[in-house]
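To start, the structure under review is shown below, and the notes come after it.
Every protein chain except one is present and positioned as in the full complex.
Order of writing sets the labels: A, B and C. Residues in every chain begin at 1.
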């Protein structure tokens, strides 16, 4: 984790109200892994008190740049849209724990809902780089909100679902999962909590339903690594990237927790944002 | 008084930490008189709660522009220095009551201390336009803070005093007044309160000291207009432009008062900012 | 009204076709045309902003605090900005009740907008006498008691921080007037609920919440506090979470209308205060930066109702309140953070 001055090189509104910004920040480009995020400070005369967390959407070591992809949902995100090329802002990162891909996984299923794309986007690059096959299922409200293919690596199989059927599958992205479940060695998801919850249910029943191709089973039930450890996550079929309002983003304030299946709150900024789906207490009303 | 959107055309740092900004605001350029001010709103994402008051430094009807001249003393004034040409800000104005020049006054003595220049600057233009003679006495800490001659009309006789003697008279600008007191038909001042207080003392004793050329005497003591009326001010030898922290700047909040010699608080934004020197209670500790 | 606040259901007077019913009935015949008022001390006597605001578009005007005798107020400086807010210590400068009546009441009588006179005093007798003089004057639609004043009778203890004193002054004023009586709560207390209940029981027609938080700022050289009066009142967006909390608490323990004040700068703020049970909202500090805000809020509120297919704004009231189960709580301040 570092404090770095990141210079805005380029900003584009890639979708209505959705921005893609490229920053020069070599330390972050080099030091980060897919699934991690940055905590970004607004300007001195902005009057904002808290930083804003954004996933590292892509990282390019060669050019020493990272991108963030965000939607303007409030005053803070709007503030960032007023930045101009050449402006430098203060980023704290890379933060949180990354996605853990099992070395033996060949087929990665990425599932993104809306802005969740920014959460898994970097993993697509990493996986392609490592010679894996990637299918990306993306769900949006309608065609106008669909992330442009042009911004994805050609190698990625990109499947779209829209709530209104204006593009791709008519319905929820989760409905597409069944088709790829057996093909996939592991799945990685980011998006609205109900979507992640639905996926977690599928994952939980997966072994029972399909009997096959669960990495867990392959290596025998015996030597299970401790929950939450990188090893355990690497073995998990489904990893999810969670969101929560944040204060410090370094584990100090306990503002960002989600309830763990262990019964103890887990810090999204420290134990997360990526979790194995079985680490989270999906049922129950705590904090919902 | 109006709410107008003013577009920044041009901004220059004319002295260290002092800025001259030109705004396109026809309604203000046309409708305002020397001595009035504007109450300016900072931007929506700036986090500031109050507007900032600035004298209308100059107004040009032809181009529909006004200028403000300010020093960065805090976060608000700093905010204005970050504006770029083309940005539009919200100005409330013209506000307050202007300087009142007696039609028969030929020789006007303007006295400015530091940023007080912005308070009397427009009066110089008006007086020259009306064919009057203007001597402007200006006091600053040191040569580096002296308002550039190039920004004044050629017709103005410009006399400078500096506290450190690095330019012009070595000492306070008030020490220069004696030389011009008899020449002047009326005097108009803006600057730090101690300076205005010193000038008010001089003005109060003027008739006794000089016996001559007091407009008041010329027209006989009899028919005195009510204190604070434009007529009374027009007859006053010395008019001062006061400063006070402001909320509304329209007379509603009573935040900006100075104690009047009448014993009732006077609103700088409404009865002022210009007052005849004898309207103010200069002695006494109230509000000091 | 109380239950209405809690549930959003209320006898809605049939609105003139198409138009949204924004009217607020505060009782005793005082019906505000809409729920957006301007707060005492921030809009003078209603005339100062007339160049830029048509007062008749407002739901109501609370004029500057008025006392029995004229007051020159506190020494300057009287205002300064703070992060997200401002401090003021005007010290109730005003010409006294008789001059206020003489100078403004006839103008007010000509206005469609109800003018509510904010009344301050240093003893129960002061309040009573001021209100007695306002009683029956055309152009005066109601009274708002500013009880954040020291009770000389009680060694300077503010009426507002003592349930008994607050109820006492309310009851005394109630006895001498049939004017709609609003009482304004102070946020500078550990638990507002017993105070709010006592004032309601003493006969107030409505409560306004909140007045300013007590704070200070320092002069540049730090040799003394900045404000001439040392202490000032904190207002503006900075205090909104506190005001929202207090309205939330008060709305659950009284059955009279609550008028919310504190940091309103946008329609979202208005909707927030309605949601925690306010029947109307006052805008104060925000007027200084944005004089036309209150009038814009009225039309924006109307738009929202239209967009949601509502005939009245009332269903927006109390949506965030727990549905009241049984009697109002009498519990002390719970553990918070």
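General remarks:
In the analysis below, a residue touches a chain if its C-beta (ideal position, glycine included) is under 8 Å from a C-beta of that chain, and two chains touch if they have at least 3 such contacts.
The model shown is predicted, which means the values in this text are computed figures rather than measured ones.
Shown chains touched by the hidden one, complex as a whole: A, C.
One of C:35, C:142 or C:263 touches the chain omitted from the figure, and that residue is C:263. Which of C:52, C:137, C:242 or C:310 touches the hidden chain is settled by the complete complex: it is C:242.
Screening C:46, C:95 or C:233 for touch with the missing chain picks out C:233. Across C:205, C:272 or C:290, the residue that sits in touch with the chain not pictured is C:272.
On the side of chain C, touch with the chain left out of the figure occurs at residues 82-85, 87-91, 122, 148-150, 154-158, 161, 188-191, 211-219, 222-225, 229, 231-234, 236-242, 244-245, 248, 263, 265, 271-272, 275-276, 316, 319-320, 331-337.
Listed for chain A, the residues touching the missing chain in the whole complex are 1-3, 41, 47-51, 76, 92, 244-259, 263-265, 270, 285-288.
By our rule, only the chains that are shown with their structure count from here on.
Shared contact partners of chain A and chain B: not a single chain qualifies. Set against the C-alpha centre of chain A, every other chain centre is closer than that of B. Between chain B and chain C, the centres computed from C-alpha atoms are 38 Å apart. Our note on geometry: chain A versus chain C, Cα centroid distance of 47 Å, whole angstroms.
Residue positions of chain B touching 2 or more other chains: 47-48. Residues of chain C in contact with two or more other chains: 83-84.
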